[in-house]
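Missing here: one protein chain of the complex. Every other protein chain is in place.
== chain A ==
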């Protein structure tokens, strides 16, 4: 066997190994994606109900004067960025981080004007490298996160808003369209802005009073929004990883096919050469 052939063979083998890994990762991501989607769907009734009640109170009573509904002059903005712990998910992290960086560059002149809450190791490392003030972080989130996992960071951000530390809170996450498409989204979390009552209007009694119910509900509602963004982010992460790994597997297959062709050609050339040598040797003896 010629030397070139051995190298090609080794290269094929290594691509096959890689392909095996990416294929496995693709399938794992696919099954987790399904579970993440189910979790996102399971959380929906809670969010919907919360929204319904909050908006019916806010629109019915004079509750719309609540500080969490009214915008005020913005001196400091907080960004709550949701990323993943691990890479190999295509542009999942890069897209959302780029979007956040762009916004920060456009809107702010100095570091005093913004702060970042970050979920996920990738995002934390990214901001830490760039010396961006990180207020709080959550890493090592499970594949199906529990509300209690993110409750602290969400509550901290919301309390920061209530206390007047931040005048705006933006939520940055990947919106899940489908397994191939995730849209990096920057959404205003607080102030909540105008709330409109849904079609289903019920005149509630409030115990003890409308304002007090609103005081309790609005922070909870904001936290719930964060939680559903986290769930959606998880679904997006697995979708992105599935697609990325699917592409990697496809590329590996193509490379293996190309290399096999080169290998066979080299093998044939070697055989032809050998025959030619034998024939040449035989002819010389005649």
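Following the convention adopted for this analysis, a contact is a pair of C-beta atoms (placed from the backbone, for glycine too) under 8 Å apart; a residue touches a chain by one contact, two chains touch by 3 or more; residues count from 1.
Rule of thumb we're sticking to: contacts and distances are computed from a predicted model.
J.: Since a chain is absent, check the UniProt entry for it and pick the matching name: "TIGR03943 family protein", "ATP synthase epsilon chain", "Dihydroxyacetone kinase subunit DhaL" or "Carbohydrate ABC transporter permease".
T.: Of "TIGR03943 family protein", "ATP synthase epsilon chain", "Dihydroxyacetone kinase subunit DhaL" or "Carbohydrate ABC transporter permease", the absent chain's UniProt record names it "ATP synthase epsilon chain".
J.: Consider the whole complex, including the chain that is not shown, and state which of A:25, A:213 or A:235 touches that chain.
T.: A:213
J.: Determine which one of A:24, A:42 or A:74 touches the chain that has been left out.
T.: Of the listed residues, the one touching the omitted chain is A:42.
J.: Please identify, in ascending order, the residues of chain A that touch the omitted chain?
T.: 39, 42-43, 45-47, 49-50, 53, 57, 146-148, 151, 202-208, 212-213, 216-217, 220, 224, 227-228
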